Every structure is written in C-alpha cells, then in structure tokens.
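What you see is the complex with one protein chain gone and the rest in place.
A and B label the chains in the order they appear, each numbered from 1.
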Amino acid sequence: MTEIFGVPIQAFMGQLTIGLVNGAFYAMLSLGLAVIFGMLNIVNFAHGALYMMGAMFSWMLLKYADVNYWFALVLAPVGVGIVGVIIEKTMLRWLYQLDHLYGLLLTFGLALILEGAFREAYGSSGAPYDAPDVFKGVFNLGFMFLPKYRAWVVFASAVVCIATWYMIEKTKLGAYLRAGTENPKLVQAFGINVPLMVTLTYAFGVGLAGLAGVLAAPVYQVSALMGSNIIIVVFAVVVIGGMGSIMGSILTGLALGIIEGLTKVFYPEASSTVVYIIMVIVLLIRPTGLFGREK
Amino acid sequence: MKRKLIAAAVAACLATGLSVAQAQQGKLSDDVVRIGVLTDMSGVYAEYGGPGAVMAAKMAVEDFGGKMFGKEIQVVSADHQNKPDIAKNVTLQWFDRDKVDMTVENLNSGVALAVTALGKEKNKITIVNGAASARLTNEDCAPATGIHYLMDTIALGNVVGKAIVKDGGDSWFFLTADYAFGHSLEKDTGEVVKAAGGKVLGAVRHPLSTGDFSSFLLQAQTSGAKIIGLANAGGDTVNSIKSAAEFGITQKQNLAALLMLITDVNAVGLKTAQGLYLTEGWYWDMNPETRAWAKRYEDRMKKKPNSNHASVYSATLHYLNAVKAAGTDDTAAVMKKMHEMPINDMFAKNGKIREDGRMVHDMYLFQVKSPAESKAPWDYYKLKGTVKGDDAFQSLANSRCPQFKKS
Partner (left out) sequence: MNKTATLYLVLLIAAVIAPFVGYPVFLMTCLCFGLFACAFNLLIGFTGLLSFGHAMFFGLAAYVCGHAAKEWGWTPEVAVIFATACTAVLGYVVGWLAVRRQGIYFAMVTLALSQMVYFFCVQAPFTYAEDGIQSIPRGKFLGLIDLTSDTAMYFFVLAFFIFGFWLIQRIIYSPFGQVLKSIRENEPRALSLGYDVDKYKLMAFVLSAAIAGLAGAVKSLALGIATLTDVGWQMSGEVVLMTLLGGMGTILGPVVGASAIITMQNYLSGLGSWVTIIMGVTFVICVLLFRRGIVGEIEYRFGKKTSK
C-alpha cells in the first residue's frame, strides 16, 4: 500500500483532515482576537472563557428552553456579543488611556470569574451535546470516514472567516474601522461614532468566539474548562502569525491545526507542544511573526 | 428486615460500647472521634466523590449510632481542589490542631500519596478510597497507618484484561494518557493480556486533557485490534468514547475502559457507551442489600451512589467498629483490629485488609447496557464476571513495598 514517510496514506490523509477541523477553530478564535486587538489594542484573555460561554449557552438553550442547534447557532453568539457589549461599556473603556497590560489583566480576571461561575453552577465534568440529526453519519472519502458534522465545521468556519476578511478589507464599513484604528480623532471628526464602533467591534470579536463555541459543542465535551486550555494555544498561534493582518491570522490558524494533526501521526508525544516549538522557531527567525508588522 | 438487623446490631454494639466505655472511658483521646473526609467538592472529580462521599461517611456514623463510648462522633470535610499541596495543608491542620483521628476518601492520586505520607509521619490512620495509584501499597506504602480501600491500577488491568481475553478479545491496542498513571495502567494491563494468551498490537500516547481524540482513535482503528483499551481517566475517557462513536469505530471494534465509573457512563449516555467493558468494585443493583443502601442514599442525594461512595461508607463503618473493638482510638490498636476483623457489609463480603494496607475484595466486570436493555434511570450495567479478591489484586509476594519485598 502507498505510504508517505512510512505512514499509510490512509492514516496520513485522515490526520490531515482532522487537523483542518482543529485549525478551523484556531482560525476563528485568533481571528476574533486579531479584530479586537486591531481596534481596541487589547489582548482579550477572556476569549477562551467566552468561547466556553458560547458552547454553554447553546447547551443551556437546549436544556431549559428546548431551542435546537440551528437557533443556538444564532442566539448563542448574539448572547455572547451582548455580554461583550456589557464588558466593554462598563469596564474596558476606562482602560484605553492606560498601558495595554491592564487590558490583559482585566480580561484575565474576567476569564476567572466566568469560568468559576460556570463551574460553580454546572460542575466541571462536562455535559454531552448532540449534533443535529442532519449531521449524523459519515462521508466515506475512500481513505477515511469523515463525520458529516466535522465537514460542516470546516465549511462554516471558512465562510465566516472569508466573510469577516471581506468585510474588513473590502467594504466601506471595514474602511471606517481600519481608519478608526489608525486615527480615531480624525475619523470622529468625519462624523463617525467611534466609541460605538469600538463597542460593536468588541461584541463582534467575542461573538466569533461564541460561534466557535457553538460549533465546538458537539465535537468536544461542553464544560466550564474547555476554554482555558485552548486560549493558550491560540495565543501561541497569534504570536506565530503576528496580529498585523486578518488573512494572516486565518491562515496561521489553519496551518497550525494541520501541523498539529500531522504531529499526532509522526510523534504523538509532542502533539501538545509542537505549536510552542514552532513559536520558538518563528521568534528566532522573524520576531514580528509571519504576517506581523512592527508597530 | 435488613434495617431491623442493622438496628439490632447497632443496639448490641451500643450496649457493649457503653460497658466498654465505663471501663475505658479515658482511652478516647480528646473526648471525640472526628473523621475527616477530604475530597474534590467542585472540580473534575466532584461527581466521583464530592458531597456524596461526605454523605456516605455521615450515613456510616448514623448507622453506627452516632456515639462512641458515650462521646460524639463527628464528620468534618474539606475541598482539596485536586491540589496535593492544599490537601497536605488541610490534613496537617486537621491532625495538628483540629483533633481529627482519621481521614477517609482522599481521591486523586497526588492527594492520596501526600495524605498517606503525612499519616505515616504523624501516626494517624489514612484511608484512601477514590485514588487508583498502586504506589500506595507499593513504593509509597505506609502499612502502619495507611489503607487503600477501593481499587488500584493493577486490579483494574487484571480484571478487564483477563476477562476480555477469555471472552475472545485477544488483540489489543492502547490509547494511553501520556503520564505516569496512564503508563502504569497500560503496562499492567498489557502484561495481563499477554499472560492470558492475547497480544498487544501497539499503543498511542495522547497528552493529558487533549481536546480532540479523533486522530488517536484513527490510529487505533488502523491497527485492526479487536479491543481498544482506554488507559486514561475522567474527561479523557469520556471524550475518547464519544469520538469513537462519532467515527463509527465501535461498529467493528470494542472499547474497554480501564478506569470508569457509573457517573462517567451517565455523562456519556447509554447510546454512546453501550457495549463498553469496564470494571468496578461495586454496583448499586447487585443484591437487595446494595439496593436498600442505594435507595437510602438516593433519598438524600437525588442520584444513585457509585462504587466510591459505597466504599467510603464501608471504610468509615469498619473504622468505627474497630475503634469500638479496640476500646481506644489509639492508632496502633485500631489498625490491629482493622486488620483482624473481616469486612462484611453491603460493599464487600469477607473483605480483608492485608498487612500492606491493601483492602482485598471481589471485583466485577460489567458491560454497559444498550438503551433498549435499560429499564430505568441508572440501570446501566450487565454483570459479565466476578473476580475473587485474591486474583484481582496484586499478591503480597509481588509487592514492592520495602517491608514486604521478597528478594
């Protein structure tokens, strides 16, 4: 049978596909971080917790209100976005004049609160959340069985990522956004409500995290701790990609997911550290990250 | 009927207890028997031990009569948050300041090792229920003060490995959590499988708390083994089972969870977990006695007890009986009685605590029922086999405990 580097091609392709699924999550999360960072200059440590909240919301919607997956796909991110608006309006906005580090510390505190609260309420052992019946079953790709739901995850996140990129880079709204990032005073003078734009950007960014959470709910166990592990990996992804460009963070996310997946075939013991190792290498060669611009 | 018996026994105990008390009242240190339940009240293992374990200890005290030689028996509890250093601090304060005579439960291997070592140092009895590390009665044994009550990695591998190979599952592939616990579970089970005539085709190590198991499971699938042994625990086991179902792996291959409790099965759901092999030391639906106790527990906790809860009850009751028989709460005297007296209650029949602190009792192999077979909530297991205590647990001759090492 055909082999690549001593690994059956079947296993190789299988891992590649799975890596793509994980990469889709990394991409969506690092995209949200990049959008928030670009506009607010804040590294949102609470991103992982808000991703967890997205998954939790969809689980709660199903359990208490019998709302199905499709509605949750819309409602949960909106819910997370509203939480984002509250956070931005009541807390983050007092920090824009200060060192960026305070934003990081504040959102770290928020992450602790959210995580602790959900753990207190629902324990940390996790709850199952089933994918809708449409996605039951698998596609037979010849070399592997790809569960339909995972295919959907890749598709959905690709659509979301491209739409976000298009909106920011190619539309008028995106132009305002980018201009607001460069020179808020000037943009304000043109009659654009910059503070509102900032609030909505934050809400949009965390909404993306919420959406990633809903997509992740049927794949992983829904639990209060699901966000705290992934966020550190995403941070590494962000350091590797650099937060200069939207497309950059999407591509880095996908690429690292795939690399991680392949490591699981060749050297599984390192699969949890490979992202950090790549980060070290990138820091040595290109300190600003692959797509980064030094500010 | 059973309750009457217990009541009669309790009354008899009280009567003798009173007479002993009159003779030996001075023997109870600081005028109280205080039992510390150290467990995870809110973290990943809260379902496994947690408030249920505290309730089980309280039920044991109640059934004993609530008093020892006319003095009060108290149960105190603390949350170790799965951090051995917190566990150590709490236990230290219990022993040094709070007049705690014995601690029970102590789930999580790190916690169990810390507490057992501390008991040895401070000469206090420590009973470990929830933790599975075989080190507790081997390298880190404390025969004079420590007891390991429920199960350990050696017994788990023994029961599952032997029984499944006998059942035709003779080729194995392991999915192993990449740290000490997973390695020893994989090694111990692998040896049993080979000894029973099966073969191990390979293993893949996954990092602790991996989010996604699909790629590891694909490797297990490629191996073509009949049985995929899950040498991991908690959330990792739950996630591997879910992914296996999702990728259709369970259609051709069978999973064997090496460490899994009924509460985990409940979290996964029967639809996904059906057909799975696992081993436990106790199940609520085994005989009238277990059902009666489970009912009493359920009335208070609103869910069925797992084997860990039952073992906490049994251990606490056994300790209290030993104190009464010894007529004192002096550590050495009580330990002597605990070793001498057989354990016969709803948890174990003819259980005995060996010289190395290992409590030896029968272990059971279960298979998870399909949704159609399950008649009621928590009706999850089919009994597939019983393994006698002496066959399930490591023999004393093989012990790596310095005191008993034969070489």
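One rule holds for everything that comes next: contacts are C-beta pairs under 8 Å (C-beta built on N, C-alpha and C of every residue); 3 or more make two chains touch, one makes a residue touch a chain.
The structure displayed is predicted, hence computed values, not measured ones.
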Any idea which of A:24, A:62, A:83 or A:111 touches the chain not displayed?
A:111
Out of B:94, B:181 or B:378, point to the residue that touches the absent chain in the complete complex.
B:181
Out of B:207, B:235, B:327 or B:351, point to the residue that touches the absent chain in the complete complex.
B:207
Residues of subunit A in contact with the chain that isn't shown?
43, 91, 94-95, 98, 100-102, 104-106, 108-117, 119-120, 228, 232, 235-236, 238-239, 269, 272-273, 275-277, 279-280, 283-284, 287-288
List the residues of subunit B that touch the chain left out of this view.
41-43, 78-79, 81, 83-86, 88-90, 92-93, 97, 108-110, 113-114, 117, 121, 133, 135, 140, 178-181, 207-208
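We take it that only the chains that are shown with their structure count from here on.
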If you average the CA atoms of subunit A and of subunit B, how many Å lie between those two points?
39
Subunit A to subunit B touching residues, read off their complex:
8, 10-11, 14-15, 18-19, 21-22, 119-120, 123-128, 138, 144-145, 147, 149-150, 219-221, 223, 225-226, 229-230, 261, 264-265, 268-269, 271-272
Within their complex, subunit B touches subunit A through residues 42-44, 46-47, 178, 204-207, 209-212, 214-216, 218-219, 222, 234-235, 238-239, 242, 246-248, 263, 267-269, 272
